[in-house]
Each structure stands twice: as C-alpha cells, then as structure tokens.
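Only one protein chain is missing from this complex, and each of the others stays in its spot.
Chain lettering (A and B) follows the sequence in which the chains are written, and residue indices restart at 1 in each chain.
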Amino acid sequence: MIFYRQLYAIIAKELAVEWRTKETLSAMLVFALLVLVIFNFAFDLQGVDIRVLGPGVLWVAFSFSGIIGLGRSFAMERDKGSLDGMLLAPVDRGAIFLGKAFANFLFILVMEVITLPLFVILYNVPLEWFPLVGFILMGTLGFSAVGTLLSAIAASTRMREVMLPVLLFPVLVPLLVASVKITQGSLQGLPFSDFQGWFNLLLAYDVIFLVVAYLVFEFVVEE
Amino acid sequence: MRERGSDTRFAIRDTRLAICHLPLAIRHPPSAIRRSFSSILIAAVAGALFLRTGNLKYDRVSHACMELGVLFGAISLATGMIWARPVWNTWWTWEARLTSFLILWLVYVAYMMLRMSARDDPGVARIAAVFTFVGAADVPFIILAPRLWRGLHPVLFGTNAGGEFTFNMTQPMVAALGVSITAVMLVYFYLLVQRTRLAGLSSRVAELREQYGD
Partner (left out) sequence: MIETLKLEKIFGYKQALKSTTLNIEAGEVVALAGPNGAGKSTLLRILATLSRPTRGRAAVNGIEIPQGAMEARASIGYVGHQTLLYDELTIAENLRYYARLYALEKLVPKYEGTDARILEVAKQVGIEKRMDDAVRTLSRGYQQRVSLARALLHRPKVYLYDEPWTGLDQSSSHVLTGIFEQARQEGAAVLFSSHEFERSLAAADRALIMRSGRIIYDGLRQEWRDAAGFAQRYTEELTRATENTKNKT
C-alpha cells in the first residue's frame, strides 16, 4: 500500500515539474518534427511506397526525440541533488524506478501522440489507427524501461549527454527493428501472423527489460 | 532474394582450403563469435559476483571480459571482411550472423566508453556491472532480431532452415576446426587471466602511490 502511495507521489511530482516548465516535452516535440522534415529531404520520400519506408522514419523520430526526454530525467535530479532526497526516504528503489519509468513513458507517449498525426499528414500515409497505436504503446514501454535505467547510468558519468545514446542505441536495436517491422506490417495491412514473430520478440523484450531494470536499478543509484 | 542455405554451403566449401589459416578460423562462427557472445555472459556473472561481494577482483575480471570482447570482436569483423571479399565478393553483407555480431560489438564498445567516461570514479564499477547485465539480457534479442529480419527461422549455425544438419565437412576440416576452436579458447582464457592480473597490479600501484606519494 505504502509502495503505491510513494509510487504515486513520484509520478505526480514528475508530472507537476514538467507541467510547470514544459521544457522537456517541447524540446522533444520540436526535435521529432525536425526529424520528419529532414528525412523528407534526405530521402526524397515522394513517390516511394511510404508504407515501407515511413515506419523507419517514424521510429527514428520517436527514439531520437525520446532520448532527449530520457536524458533529462536523471540529469536534472543529479544536478539538484534531489535524487538524494528520494534515496533518503524509506522508499523501495523499485518504486523510484517504476515512477521514473512511468513518467518517461507518459512523456514519450505524449510526444508520439502528437508526432504520429503529423507524420500521417506530412507523408500522406493511409492509416488504420487502432492496432498500430497498441503496437506503438508496446514499443514505447520497452524503450522507456531500458531508457530510464540507462539514463540513470549515464547521469552518473561525466559525459552524460553523450553517454546516453552511446549506451542506449546498441541495446535498443532489437526493439527498434521489431517496432519498425510491426509498424510496416500494420501499415501495409498484412495479417497479424505475418509479423507475429516480431510481436513475440517485442513482448519478450518488454517483459525481460522491465524485470531486469527493476531489479538492478538500486545498484545504479546507491553509492 | 538469395537462398541463404546454399549461400552458407557455398561459403563453407570455399573455406575448406583456408580453414587451417588462423585468422579465418577465428572468423569462423563457432569459435570467435561464440566466444564473443559468451564473453559478455562471463562478464555479467563476474559483475554479479562483484555486486554481491564488493570484491574489486570480480570487477577486474568483468572489465577484462568486455575488453576481450572488443578485441576478439574487432579481429573477427576484420578477418570476416577480408574473408568475405573473395568469397561473397563484397566487404560487408548484412547477413544475419554478421549483423548480430556487429550489434554485439557495439555493446562492447559502449561498455568501454562507459568505463572511460569515469576514469577514476570508483562508483563506475557498480554501474558498469549493471550495464553488463543489460547487455547480457540483450544477447538473445541481438541473435534473434537479425535472423527474423533476414526472413530466417532462428537456427543455429550448421543447421538449415528445416533444422537439418547441413554441415558436411570432411574429416580434416573437422579436425582443423576443432584445433582452431580450442586454440582460440585457450588464447582467450590466457588473455583473460593476464589482463585481470595486470589490472590488479596497476590498481595496486595506484594504491601505493596514493599512500606514499609519487
């Protein structure tokens, strides 16, 4: 019971801070939009089948801009020393991880919810919303779980801004490939069985990394 | 699209003459690649022991494993490319195993970057251990994803899509391969021991220097 109240306190605090400043979210949104625009010029996406190339563009936008949010998540706490505030309290370290990860999940989700329609409009993508949103949710879940853990790791090094992408992307490759493939399948209207392998892989990735990150988080934040 | 099974057989046939050649043998998947995959697993086990006991010896083992991962990975990638040039007529192909291998190598490199970014900070041992867990947990996905991506069923080397054994090597080939696998393994463990010992000594030197001044 106390665990959930503390979890709630951490999430509420994250949201309140972001609501006051809106710094992270606006940076993420602008960045995602920029990626969409730049890709259009880099690859001249007129005329190609956008349902094949589009998902790659979409997930590059999601992951690059997501990293901006993730990077600030722990860098901010370290700078202000407020991470110590959490560690001092009788709070399960797992609750700190879950609170942080959930808040990051929500921020990335908000960014995606705004970016996805922009993607549809800018690239003229015919889209079936319902299943795709579910798949994106799944990809985002694993992304925030690993991202939150590695953000905590990167924040305790000296080159934190550089370290997060360097650490995160190699680990993230399977998730990104799976998400792109599932999004492709979904956009092309393929039957689910065609990309079920990817779906299973993504599901396993989410579960394994949520559990691993939850369990090892305390070793990252405690001295 | 090329038929992958025949591709492998073709490759193997052409390697037959060259298989005794050490660098090529190192490139050969069962030895070097598997060593690289297991290197991160050993590193993770050592990392877990470090977190449990707080004994820096385990951290040095873990660090050495990751370092050897970078080294063996680089050698395998380089010799692989040299080997692929005449055999596949290209320096690089996004073949499933090579792709997995490259991603894993990037994980090793990321680890080295992490260690470098906190040279003298003693806390780095802890977070580095955690990173080896993340990397080890990622290994199955790194193996599976490129195979799915290439439209293959996740099969181990030596079996084709149907799961049959297609590894029709001649007797001398098996022997040569066996020798090279054993040799690579011995070299690996020899380097591991020496690297760990060296790290132990250099930390002892730093400790003494701290105590008595330069």
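Following the convention adopted for this analysis, contacts are C-beta pairs under 8 Å (C-beta built on N, C-alpha and C of every residue); 3 or more make two chains touch, one makes a residue touch a chain.
Predicted model only: the values in this text are computed from it and were never measured.
Novice: By the contact definition given up top, give the residues of subunit B that touch the hidden chain.
Specialist: 54, 120-122, 203, 206-207, 209-210
Novice: Even though one chain is hidden, which residues of subunit A still touch it in the full complex?
Specialist: Listed in rising order, the touching residues are 2, 5-6, 8-10, 12-13, 16-17, 20-21, 80-82, 84-92, 222-223.
Here is the rule we go by: only the chains that are shown with their structure count from here on.
Novice: So how far apart, in whole Å, are subunit A and subunit B when each is placed at the average of its C-alpha atoms?
Specialist: Computed value for the inter-centroid distance: 29 Å.
Novice: Tell me, which parts of subunit A touch subunit B in their complex?
Specialist: 146, 149-150, 153, 156-159, 162-163, 166-167, 169-171, 173-175, 177-178, 181, 197-198, 201, 204-205, 208-209, 212-213, 216, 219-220, 223
Novice: For the complex, which residues does subunit B have touching subunit A?
Specialist: Of all residues in subunit B, those touching subunit A are 51, 103, 106-107, 109-110, 113-114, 117-118, 121, 123-124, 126-127, 129-131, 133-135, 137-138, 141-142, 144-146, 148-149.
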